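Apart from one protein chain that is not included, each protein chain of the complex appears where it belongs.
Our next item is subunit A:
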Amino acid sequence: MLANLISILEGILLIVPALISVAFVTIAERKTMASMQRRVGPNAVGYYGLLQAFADALKLLLKEYVAPTQANIVLFFLGPIITLIFSLLGYLVVPFGPGLFVSDFDLGMLYMLAVSSLATYGILLAGSLRSTAQLISYELILSSAILLVILLTGTLNLISIVESQRIIPFLYPLFPLFLVFFIGSVAETNRAPFDLAEAESELVSGFMTEHSAGIFVFFFLAEYASIVLICILNSVLFLGGYSIRASFPRIRFDQLMSVC
């Protein structure tokens, strides 16, 4: 009974802060872009516009659902739900600290890759071949980069991968690979200059143009949840994950003296 309660509590502790941080990623993006373009950005709702994302979500949830007459209604509504669920499922194996995980899964990396691949089906159901082609293509690059890290560490467990970076983060020995992975992540998350799936100037909002109200929120949350997840993956694979705080090796005194 206690074990079940703890499992439910852990799920809530994982999902709720993840969704809140996803909401604030949208604000962070808009505020940062605004400062780069000499604008103020959202600044009306809440202190310094911090509650803008919640106001947007509330507005969208209260709007009327509109679906194209020729659309398959079940698939039309299922697409965003599938994308959101699979984006959030990836958080299950994220290590938050030594011993702080929801699931210490030995095949964690494989699970994360599989779940992120399944999220593509939601976009396929929404009818975007263009976006699906992009996601599938760049997933190969990401997987290849991850395979090299797995080759070095000899494990698929995310905690073991973090622990093997105690001495030196893989960013230094694998810097070219990090660049490849970073570019692949930008393409995988549909950010500029790889935002061809959305292409605001030509396609309005890409594959989610026809989606409105609550299901648009699902797509939106899924997109930003996958951005946060891929940032976490970047950190775990190349920056030493949670062990970044104090991972400098101490050199011997004679080595220290020989430096000067």
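Following the convention adopted for this analysis, a residue touches a chain if its C-beta (ideal position, glycine included) is under 8 Å from a C-beta of that chain, and two chains touch if they have at least 3 such contacts; residues count from 1.
Here is the rule we go by: contacts and distances are computed from a predicted model.
Within the choices "Protein-serine O-palmitoleoyltransferase porcupine", "NADH dehydrogenase [ubiquinone] 1 alpha subcomplex subunit 1", "N-terminal E2 ubiquitin-conjugating enzyme" or "Protein tssc1", the name that UniProt assigns to the complex's undisplayed chain is "NADH dehydrogenase [ubiquinone] 1 alpha subcomplex subunit 1".
Considering the full assembly, A:101 is the residue among A:86, A:101 or A:218 that touches the omitted chain.
Of the candidate positions A:2, A:151 or A:192, contact with the unshown chain belongs to A:2. Mapped onto subunit A, contacts with the missing chain fall at residues 2-3, 6, 9-10, 13-14, 17-18, 20-21, 24-25, 27-28, 31-32, 34-35, 38, 41, 43, 48-50, 96-102, 104, 159-160, 163, 228.
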